[in-house]
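Structure in structure tokens, see below.
For subunit A:
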Amino acid sequence: MMNKIKFLLASLLSLVFSTANATEISVLEETFFQSGKIYVVVAVCLVILIGIFVYLFRTERTLKALEKEVYEKTK
Partner candidate 1 sequence: MKHIWWKALCILLLVYTLLMTFYVGLNPGLIAVSSSTVEPGYNEFTLVGYNTTFESNKESIQVFLRSDSSFICTEILEIEDEDKVKFGFISPANLPTPSLDIYCNNNNDGTLFLANALFVEGYTAGPLENSCEVKVEKDAQTAFGYPFQPRIFESIRNLMLHVPMWFTMFVILFISFVSSIRYLSKPKIEWDLRAETSVNVGLVFAILGLITGSIWARFAWGAWWVNDPQLNGALVTTLIYVGYVVLRAGINDDMKRARVAAVFNIFAYVILFILLMILPRFSEGLHPGKGGNPGFNTYDLNSSLRAVFYPAVLGWILLGYWIYHLRLRMNRVRHKLYYDE
Partner candidate 2 sequence: MLQRVLYLIRHEARMEFRQQHTLIGIALFALSTVYLCYQAFQKIDQGNVWSSLLWIIILFTAFSAIGKSFQQQNKGLRLYLFWNVAPGEFILAKVLYNMLLMLSLGFLSFGAFILFLGSAPFESEMWGPYMLGIVLGSIGFASLLTLISGIAAQSDSGVGLTAVLGIPIVIPLILLLNKYNSNILTNVPFSENVENLAFLGVLTLGILGLSYLLFPYLWRD
């Protein structure tokens, strides 16, 4: 799991830094400039949805712990 995350991070970082040179069009820009930059909207939409769902899942986890405690107390 850690390795996977490390690999993902490394590839993401290399993607980010490959765009540091502004004179040439990078892979990143090529992808996102397609069809009038519509993929920027897709990315933004995905980030928001994923963000909100991650937050909801975290809330659920807290709630689960809480439920457990309530059951133990009322037992």
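As a convention for this text, contacts are C-beta pairs under 8 Å (C-beta built on N, C-alpha and C of every residue); 3 or more make two chains touch, one makes a residue touch a chain; residues count from 1.
Selection criteria: all candidates are chains of the complex that A comes from, given by their letters.
None of the values given here were measured: they were computed from a predicted structure.
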{"item": "Complex member touching subunit A, one of 1 or 2", "value": "1"}
{"item": "Touching residues (chain side subunit A, partner candidate 1) in the complex", "value": "16, 19, 22, 29, 32-33, 35-38, 40-41, 43-45, 47-48, 51-52, 55-56, 59, 62-63, 66, 69-70, 73"}
